[in-house]
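The structure appears right after this line, and notes come after that.
A single protein chain has been omitted from the complex, and every remaining protein chain is retained in its original position.
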Amino acid sequence: MYSIFETEITVRPDDIDMNNHVHYSRYLDYLLMARYDQMKKDYKVSMEEFVERGYSWVASDVNIQYKRPILLQDSITVRTQVKNFHGAQVVVSFWIVKGEREKVAAQGEVGYTMVSVRSGRPVRIPDEIIEKYQV
Amino acid sequence: MYSIFETEITVRPDDIDMNNHVHYSRYLDYLLMARYDQMKKDYKVSMEEFVERGYSWVASDVNIQYKRPILLQDSITVRTQVKNFHGAQVVVSFWIVKGEREKVAAQGEVGYTMVSVRSGRPVRIPDEIIEKYQV
Amino acid sequence: MYSIFETEITVRPDDIDMNNHVHYSRYLDYLLMARYDQMKKDYKVSMEEFVERGYSWVASDVNIQYKRPILLQDSITVRTQVKNFHGAQVVVSFWIVKGEREKVAAQGEVGYTMVSVRSGRPVRIPDEIIEKYQV
Partner (left out) sequence: MYSIFETEITVRPDDIDMNNHVHYSRYLDYLLMARYDQMKKDYKVSMEEFVERGYSWVASDVNIQYKRPILLQDSITVRTQVKNFHGAQVVVSFWIVKGEREKVAAQGEVGYTMVSVRSGRPVRIPDEIIEKYQV
């Protein structure tokens, strides 16, 4: 079992759409923000370091269920947890929760593929990286 | 079987991220753009009319597979097709294709829930609306 | 002389463009974020309250000089200071600074017009509002 990590997000006025809540595509931006933050803070391999080693992550698929709208004044936390590794792929579960009572605003899974920065092609995730994620 | 409709999208420089291709959340913006365009152009019920009738659509879930990056100079077409109706829900399949050879950049399904503008609560999709979508 | 207030901003990956720095239009989003934050935190009239009183602010003009690029890892502070009030208008100076050494990434002025939410038309800024801004 992998740890669950979390990142607090501040909603910006430009995230709000004509329905007066956070635009549905911005949830993916919050998720990406959280993963960047957690790579540095929790896995101790920042995206910058990762790129220096010649690797990068690209999202290969996202599955998201929207449960409750997020308003401008809501405080938001994004939690993520590695589900499994397979070849060049890691699957990550996520929950976007809001307020003190931590109601789920959205949840889902995202698949990331490790690619070589040079070739852009998928690369088997090396053991040293999998190890870093064993926290 | 429902018809497949299509909308052409022009990629904007602000859609491009640090990886030099269209940012992954912007695909959902292209999809929404296409649905708005097709509501007016193909289903003959623009979103504005729809709201006047007291209804709105909210995305309840999205499932997207990213297949190929989209570059600034790529010409993009978003195709969508109603898959089924169920209560307050409609499921729509989509394909985002690029270039003359129409290679799939992304594909997936999105679920929309019809809600009452007044209450914000789900509403069973009325037959007159389902009929409009029988094209 | 009016006080200078400040708000810290966290750069998100989706703010970064193909040039690997914060996209030039996002500076205006950071500025708006800061004003919302400061209305609540410093002037003690949140935008929500303001709207409840029947008023809103719209940007009528922006003048911005870009001095230095902002990178993903930069820590950002947005400072703003009321310059003057005139009729329905308030002019606000701003500085977006980065890092510990607080180098100026951008600076400029923004004019906001107070409008009636009901009519959308400009409204002379009432004394009670000007008073709130006398901090």
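A, B and C label the chains in the order they appear, each numbered from 1.
Convention: a contact is a pair of C-beta atoms (placed from the backbone, for glycine too) under 8 Å apart; a residue touches a chain by one contact, two chains touch by 3 or more.
Computed from a prediction, not measured in an experiment: that's the story for all the values here.
Only one of C:I4, C:V45, C:A59 or C:V104 touches the absent chain when the whole complex is considered: C:A59.
The omitted chain makes contact with chain B at the following residues, 10, 12-14, 29, 32-33, 36, 48, 72-73. Contact between chain C and the absent chain runs through residues 19, 24-29, 32, 56, 58-66, 108.
Taking the complete complex into account, residues 13-14, 16-18, 20, 23, 25, 72 of chain A touch the chain not shown.
Here is the rule we go by: only the chains that are shown with their structure count from here on.
Centres computed as Cα averages put chain B at a distance of 34 Å from chain C.
Contacts with at least two other chains are made by residues 29, 32 of chain A.
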